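A single protein chain has been removed from this complex, and every other one stays in its place.
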């Protein structure tokens, strides 16, 4: 409700076109319609079609099921991340369509199929051990309605493997790079492609890896411009940001 | 050289149209024309128009001037980051058009004016002390040909200041959020806008800030989806990535 | 009491000016009145009514039960924190009134009911996964005789949820803010209320969260004045400090 | 403006007691008066009398002077922290009443004298080197209208010095404990007083002190209940929180 | 395929010994055979005899078995590191010759026996608890065709034990030093031998050891020249680098 | 072999009492008897009576038993630290006199009873959860022949408990202070006694304790002179050093 | 003295069984005898002869001079550590006998010469760059009345240098080992001598040294028993603790 609409409303009262109770009702809601908060709501309205996301770690099986039970009353797709099988089984009981990606630990419920984008997200990973994060990013990208292509096991230790897949990486609109250990893959790809690169450090490694710290710091200090970083093992976050970019017009 | 061209070449040999020495010479060069490396070069061709970037920190004044001297022979715009005034003066001597942003510590040389994008990058910052990083991001965005709008001093300690600027933030195609101390602004904006947010932790703060670590960790662990992070004080990196996204079609 | 006064007192006894009981009373308190220790004791006397607190982690089931067995001979309320169910069962055997908060992992024994304060403590939390810390803070506040109100799941990723509960938060005499990940909620609330805020970082999160470090550092470097911080996951400490403040006159 | 007032306003329009322009003007401001944002503003209104605070570090001398120049047009007291002498001199030029605490590095401008509270804040410090933080806390407490008493050089290495001052510490309504090195003073006082203790770790020390980390971690893990912590060297934050508590009724 | 072979191929076409289709097929693969990438391949060709290495941690039993199944079709030796017994059993089923070093957690498959080098690698370790890393380094060295001698339990706490074995250490061409706790052994040996020393910090220890950090930092800051360092517990990396050096001519 | 014995040997050659070959054999071994290394051995000879110590963590049950089996052939007392019950049972089978301290996780075998010292070591601990470290220190002190007195549960949160035991602490020749959390007890005792204090940080605590780091840093930066520190949870090290000091003459 | 005893005493006065002087004597000492404070005082009495110590860092020149001015009115020796030359000059003006050790940065004032002990403290250091810490430890030891011998430049990189001085090290009653970088010297000496070793990590080094952290962690995790550690660069602390041990009888 902008200034002009407000004027119309007030004149409606003056001219007895609108009675006080009606006006009162409208104006009472004002903050939820036209202002800060309202925008928030509008904002969420616009997000209809977006999946509702549940971060399952640290929640009980009962909590996860109850949240899903509530969510499926709305018409959105649902994505549960960091879910274990027990959680999935509980969800499955109340929603037969729920699917589980064991490696990626995601539960997905598709209430409406989104048509995939034409452009695609390339999800590039260094090694086999990074696959759980790849899967989380992939499931996130998919349920958000993106075409996504996985290119795995192209770590820099054997850089020819990477070069042989460079075409498909360069063809993407946005690239997710997933790597543990020293995370060098992000810098190398950042230097080879002209698209936004979202780097995901993984906790793959041992010793001086310190739970993913080595890859995290390396990616943050990358000498290649165009690389931004999400939290260690955060496949979901990478998929979500990549989707925003991939769906830009 | 694609499969077809290769076939032609080989048949040329067979038919004695090309002699072995000539063919040998061509095939020897193969990898630099049609493959990995060639692609790298093509890739750089496409990037003509992009500014050449010099990270001045750790370089001597002479080194900076010499690099610029070489670069201006090419027809690109030039961006020098983390440059001190002495460096600027040395560059100014060889290139009268060089400009210096004292706060942002950038040298810019515009050899050709790029038309600004219609869409814009919002550069949002928490406090006055974050301004140097704001300026670095802004100069980067500008020289890459973007419209960019600065919204500063909207830290979460007085959140109404942020809300009064929310429209302009939401109108952007991509948002850069710059904050030191606890970096909460990134999460708050991440929860309020539906655009990619690039968060820049700054080293503003003291004590448990540990040179920007507090804001860095906070931004990486943001509870808002859609937030990616660059290195502490890395205004350039944020501006560069934001430009890639802002110029998407 | 100096040497001269002491001499006077003793001569008073000798001369029958002061009878033994009177002198006894004065001298008895001597070490406990005039010096550190006495004050300590007085202090503890004043604290009667306060619960005795047992930090159960790192203790054996037998140790916990034995400590409770001794404590219930005194007339105080008892609070055991970080207690597992096995400990509770052992305590239950010797004290039928013992209650267990499974989520908060607290054992409480109320030997005397304290009337709740009129003013209240607001316990605000960002997400579902923070609930165990909420419960620990709540049980601590309750057994210390405070009215306490829980406002949960109001993380900054959906800041409208927070605003819709702002009245009840602002109505409190002191506010406990519990958040993991980036802990931005503490700064946001600190900027919105004019009451002391006690921030509790939680270990909720993963990767760059480093066991709660991200929220801890963020809360310590909060840009909002009026925020103080306790240890990671320390719901008890927050509840205890908040009670001191809430019961001020 | 509550529902009732809103109704009166609307009926005023209807009855032609208020014309549309007047009503429009009032309603336009609505969000800043009666709602989310309005509460923020009301909140700030209530804070009249509170000093405006400028964190000077990372600002230029010009920026500090300009901020003060704007602030003194309002009728509030002003507190500048982490200010150097050059900043003070610049401020002094535009405001003759400005005072500088060299040790505490604070600039204070008292536009109106607040009557001191009856209850007092005890500011207890371990060593001589902690005095700058003591002074910052003291100036903050004073300009906020509190009675404050400094008890310094009572570190635990000579614990009898602490005990000889215990009475005055216990007489306070809230206690600020400032200590560097191992920060043990916070735990010791926390165990001796029954008042909220706000602990300020300082960067005093060397080696394994790591810029105040040792005292910070020690205070956060204090075995004494009732201790909350602010950032390293954050005398202002401690003074501000203590003032909130000291002025409680 | 070197220049000579290429010439032969081309002349084969010319002379109709090879038809175009056959040549095409071969040359299509050219980049993977003779040039940039080819060099990589040549490089790998040269490495024939080298074992294929699988880092088993973070892989499933099925993944490990499938990788081995593929590898044994080639004629190379195979080394699996960080393998558990379940993995070994799965591999054993498809390859009866697989051997398991329980302590070192390695699976080795020798398709061809390499003659040991004359010179040898000395693998020196401080304590009994370092033996798993010793065994990993030893198995790596052996399968790469090196003579290797283990000298264990010669930690600096009883330095005479080290001196009594100094001859055999000095006789080596390259020395691996494996130590946890404070890792002093690397510096001591570095000061006593005139050969390259590869230091392996181990995670043996507790408390301020922080998972091997103490030994890691100590070895990196060694006052003895000639010491280089690999990751914590990285026996494989040490064995691999030592093999390169030991086989130099 | 001292100078005198050497002279006798050489005269034996001169007088033909010993032939050259015999002398050669003896002198060849010289370095292990009389010199550098010999001194080491002498040193160890002097240490007869000292227990042999086995650090059991990271060793297998078989390794522990085998080491003990070898050691009991010598006439020394034996101390095993960080031993689990399975290890103890294995040792018990080959040595019926072996004793196990379950809390302290020590195995002790007394082949000869040492008379206790007259002076004693005070082992002071903050809380119940520190008891395992207390027991390890105590068992170490005992088997080395020291009188040792335990004073536990005297943490600074209730400092009167400490003062009531101050006499016995001050009566000691050396004091071990064991504390987790913020480790303040070391500084407080260091300021109250005039004896060497050996501080043992423990891993007791959570959150910002970071596995004992808070107490470790606090003890290292103690403001009380006369405090030295050993590794986190290192009761053995404290007991060993204290014994050296306690047995000084 | 409990309540009953106190009653008996008072009735003794009343009944003239005890005279006032006797009672006075007993009661007079009460607070100073039976409780903490008296003991503290007694303790300080015993310490007469000990130097007063001033940690000068973080103090102003005026503060240092004023503290010294007060101290020299008492008859004790004075030690100032971390003092710069300006401080020394100020002290020199009020006390002509003050001496300055430029390398060790100590000010010493000897009001009474203490006879040196017969036994001695060995102060062993790895390299030339550690000398400032050596000097601080040496000056501390001297002013406390100890014989002390410096053995420098015996780092483990050339271990024969250490062995050639082993006799004088072993002859000491207590050994201080000062080393930066990897700090291996502490472990090596700890394995060679049968005396308490006090290890001082220094901040000598660069990179992964992290301001002395590498040596600190290494010394804390030393594999040699009998080693305790003080803070980085804390020559004073080592000298003070060593003096306590050296003067034991």
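Which chain is which? They are A, B, C, D, E, F and G, in the order written, and residues in each are numbered from 1.
Basically, a contact is a pair of C-beta atoms (placed from the backbone, for glycine too) under 8 Å apart; a residue touches a chain by one contact, two chains touch by 3 or more.
What you are looking at is a predicted structure, and each value in this text was computed from that prediction instead of being measured.
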Chains in view that touch the one left out, judged over the entire complex: A, B, E, F, G
Chain not shown: contacting residue from A:23, A:67 or A:126: A:126
Option from A:107, A:143, A:225 or A:244 whose C-beta touches the chain left out: A:225
Contact residue for the chain not shown (choose from B:76, B:108, B:146 or B:203): B:203
Of B:187, B:214 or B:231, the residue in touch with the unshown chain: B:231
Identified contact with the non-displayed chain, of G:61, G:149 or G:208: G:208
Contacts of subunit E with the absent chain, listed as residue ranges: 36, 39-40, 43, 46-47, 53, 163, 166, 170, 173, 192-196, 198, 216, 220-221, 225-232, 236-238, 240-241, 244-245, 248-249
Contact set of subunit B toward the excluded chain (per top definition): 36-37, 40-41, 44, 55, 57-59, 63, 201, 203, 211-212, 216, 231-234
Interface with the undisplayed chain - residues on subunit F: 3, 6-7, 10-11, 13-14, 16, 20, 23-24, 27-28, 30-31, 35-37
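As a convention for this text, only the chains that are shown with their structure count from here on.
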Taking each chain's C-alpha mean as its centre, the one farthest from subunit G: A
Identity of the chain that, by mean CA position, is farthest from subunit B: F
Centroid spacing, where centroids are CA-atom means, of subunit E and subunit F in whole angstrom: 39
Distance from the mean Cα position of subunit G to that of subunit B, given in whole angstrom: 56
Of all residues in subunit G, the ones touching two or more other chains: 35-37, 40, 192, 216, 220-221, 225, 231-232
Every chain pair in contact, whichever chains are involved: A-B, A-C, A-D, A-E, B-C, B-D, B-E, C-D, C-F, C-G, D-F, D-G, E-F, E-G, F-G
